[in-house]
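Have a look at the structure below before the remarks.
As you look at this complex, bear in mind that one protein chain is not there, while each of the others sits in place.
Chain nomenclature is as follows: A, B and C, assigned in order of appearance, with residue numbering initiated at 1 for each chain independently.
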Amino acid sequence: MTDGSTSTTSHLELEEHDKTFLDSNELIINMGPQHPATHGVLRVILKLDGEKVLGTECVIGYLHRGVEKIAENRTYAMFNPYVDRMDYVAAISNGLGYCEAVEKLLNVEAPPRANYIRVILTELNRLASHMLWLGTHALDIGAITPLFYTFRDREEILKIFEKYCGARLTTHAFRIGGCLYETYEGFEQDVKKFLVFVAPKIDEYEELLTTNRIWVERTKGVGKISGKDCIALGVTGPVLRASGVHWDVRKAQPYAAYSDFDFEIPVGQNGDTYDRYLVRMAEMRQSLRIIRQAVEKIPEGPIMAKVPKVIKPPVGEIYHSIEAPKGELGYFIVSDGSTQPYRVRVRPPSFVNLQALDVMVRGQLVADVIAVIGTLDIVLGEVDR
Amino acid sequence: MTPIATPFFFYLLSGLALLGGILVITRKNAVHSALALILTLLALAGLYLMLYAPFVAGVQIILYAGGIMVLFLFVIMLVSIERSQKEEQFNKQWIVGFIAAGVLGVLFVLVYVKGRALLPAPAAQIPNESQNTQNVGVLLYREYMFAFEIASLLLLVAIIGAVVMAKKRI
Amino acid sequence: MLDYITSYLKSNTTPGQAGNQFWAFVYIILIFLGLSVAVIAMNWLERKILAHMQVRLGPMRVGPHGLLQPIADAIKLLIKEDIMPAEADKVVFWTAPVMVVITAFTVFIVVPFGPTHAVTDMNIGVLFMLGVSSLGVLAIVMAGWASNSHYPLIGALRSSAQMVSYEIAMGLAVVAAILMTSLHGIGLYGVGSGTGTGTLSMIEIVKAQQEQHAWFIFKFFPLGLIAFFIFAVAMVAETNRAPFDLPEAESELTAGFHTEYSGFRWSLFFLAEYSAMIAVSAIAVTLWLGGWLRPFPSWLTGETWDLVFSLFPGVTFLLLAVIAFVGTMRMPKHPYFRVQTLGLGGFGAVLGLIGLVLLMPPVRDRIQDIYWFSFKVAAFMYLYIWYRGTFPRYRFDQLMKVGWKVLLPMGIGVLILTAVVGVLL
Partner (left out) sequence: MVATLKRQFGSGIGEASTYLGQNYMVVDRSLIPEILQVLRDQEQFDYCVDITAVHYPSREKPFEVVWILYSFARNERIRVKTLIADGEALPSSVSIWATANWIEREVYDMFGIRFEGHPDLKRILLPEGWKGHPLRKEYGIIQQDKEWVQINLGIESGQ
């Protein structure tokens, strides 16, 4: 129960806390911003009746770096690495969204080979992101072992990234117009080897958790949200799909080379934490499917479109969105014809999804708040930007 | 087998029990009082052991020291103790208290003095230690069955009453 | 003096019953040392086993394969600054760890490592163990309150609520087992022969299993099994271990009731936690798994089988020695590792020597009981680690639900059925 230095109300809250400790009346406690289960610096003020949650308020912004303001002071190419720092566990997705948005604005199209490389890396990144989510989510609920398994396997993905572009986390793998790097020697073999390696590992995670009684009891019926509420709250990604809405940007408005591949969108029914878990697990398998097809069908050819040295898009604006691991990641870019974007707006999935926390935990218990924060799969770097 | 009921242990345990009792009423901090009460209860358990009643001693520890006192502490800890520490310990009722204690003391002495004359000295019969628990069982379930069941019924009523009072809506 | 020693070795009661204070003292010292070593070993084993379950290596730096890690940890804890919060209640803060250790060690007075290998045999053995270990709750509550801080207080409240709740289910399961000491069944379930009176004494309970030719876990199948299951669940909850480790849930409460403790005092809590685990496992082994009895004591009889089973302790140690030697061979051949390699080899040699000593006829007969008892307890210890590696944590209301709505009715049912089956079937 730490206090944020910027809070103006915390002292009052704590006093009230003491006063009402014995009655079963309302009780306000503060979780975070330094708390192991908030996945970063998220502060949640909980209004409780005993252990039951009456309402929540999220205090965010502890990690705000003003990415959108930075964009206005950088050229299009210079801003590219900054987007990696938003959702740092899925940096490649961020880069893909940004590059494609600028490409649309420039009216150029990345060559097919570049698109295939993009798909492979983005899907690998989705796997890595889901693995990190699974490990930390399970850890929050008390299962420590999956964390090590997922990190072991995520390591293999990061090794491929490192071999491809030299960076593991904030990769800056794509450039406007395509990819800067041709695949290294043995890239395809590495990816194929990884596919063979990781498929049984996903079964292993499932073995540990899917039928584990305690896991089911901790997650089933927890943090329920209906598809209608999801749409009203703008929640996207696995959370939306777990609530039964069959929608994925990759299918609805295909980008990169996604229209070439045969894959399914896993959909849940109940919209609870358990379904979200199942949906993400199924999504990992679908990602493997996409990667397998992409590696097999990858065409030869150039990897960079003809893009002017100095990127000066014509006056205009564009909204482009992709399916990031967390949900719909959108870029709204306004160009005034100069070398610097006039305005870049990022539509961060974590930020919008986090809003649903209040709806999801109302009437649940305090321990469920932790489970729900985990299941929302937020990255505070993206929430705060 | 050497007897454990040596005077040394008797005086030690009684001393501890008395010390605990005095601490219970003199400590301002309720938690300290409760802890002193636990000391008293444990000393009493030791005294039971000396009377060759190990079962009673064991039950004393489990129920009183381990069960009831934990619940006591539970409640005390949730109550703010700052206020009670500032309060005057000896209020105006101390005269009444002294009178009650005096009457009790006189009664105790009278029973002690007269009782010896009234009742014959009990034969110092050491029960067979290995059968102690079994004997308790036989007494409870054979001879005092009715009283035992009535007591359990009473407790059941008390439990239901407590639940009804504690719960806001049933 | 020698006569004195040998005369005792031949006796067939525990030193406590024999009124032999010298031997009682020796046993107390032995148990204290053995328990401390067991806790240290458990510390290393838990970290190693858990690590290997989680595809890690665990401690590897201090000593070969981190064998000296627990000792290094112990030294670190002892020389660490001992912090007492300024607002803490000094007396209670100081008493709590002492009390928790005293209760954790006292219960071992009645643990029967063999028919004569116990400090004493009490008429109320099981009751004594349950009673004294329930005093541990008090120490936890005291520690949580005395720290004068939120996390410890909530942790202590959770802890005590949990332990008080599970004690009931645990008690019912124990009563079912005690009933079995006196009930033999008639037709369908009839087993063995015996005196007919029940007992609470730990040694007598094992002897009853011997006489009835059945571990109580298999008696009145499946009643014994269910009672054992109830106890096995309740005992994990009693010791606050995963998946019932809510009082110490890091993601919610930092470290629970001992958040404010550090250094030596904290290590006392650590010691008490592990010895409490060993204690409840000892109860489970005594009540359901035949205590010190070797496997199939009444089926595989005869001199040959006796000899075979009496070789087990020595062979186990020799096996450990072999493992240590294999480890020695596999150590990197680099001057930097020379000391460690030698150390591991020496450790293996010591293990082998112990194994050889245990194979000597006079020793192996006396040591067998202790070996089987420890072996069964060790199996439970492994289960504890396994649970921790596999299970997520229960939520508090679910934990209470399991305790009150599942285990308690099950316990009552098993108790009644055991009585019915024992008398009627």
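What we mean here is this: contacts are C-beta pairs under 8 Å (C-beta built on N, C-alpha and C of every residue); 3 or more make two chains touch, one makes a residue touch a chain.
Computed from a prediction, not measured in an experiment: that's the story for all the values here.
All shown chains touched by the missing chain in the whole complex, by label: A. In the complete assembly, the contact with the undisplayed chain comes from A:Lys104, out of A:Lys104, A:Arg154 or A:Arg250.
Looking at A:Ile60, A:Ala90, A:Ile157 or A:Val379, the residue that reaches the missing chain in the full complex is A:Ile60. For the chain left out of this panel, the touching residue among A:Glu68, A:Glu188 or A:Asp260 is A:Glu68. What chain A contributes to its contact with the hidden chain is residues 6, 8, 60-61, 64, 66, 68-69, 72-73, 104-105, 107, 229, 231-235, 245, 247, 252-253, 316-319, 321, 328, 330, 332, 334, 342-343, 345, 347, 351-352, 354-355, 384-385.
By definition in this document, only the chains that are shown with their structure count from here on.
Distance between chain centres (mean CA atoms), chain A to chain B: 62 Å.
Computed centre separation for the pair chain B/chain C is 32 angstrom, with centres defined by C-alpha atoms. The touching residues of chain A, when paired with chain C in their complex, are 1, 36-37, 51, 138-145, 147-149, 152, 208-209, 212, 214-215, 217-218, 365-368, 370. Interface residues of chain C, counted against chain A in their complex, comprise 53-56, 150, 242-243, 245, 249-252, 388-398. Residues 17, 19, 89, 91-92, 95, 122-124, 127-128, 130-132, 134-135, 137-138, 141-142, 144-145, 153, 156-157, 160-161, 164, 167, 197-201 of chain C are the ones that touch chain B when the two sit in their complex.
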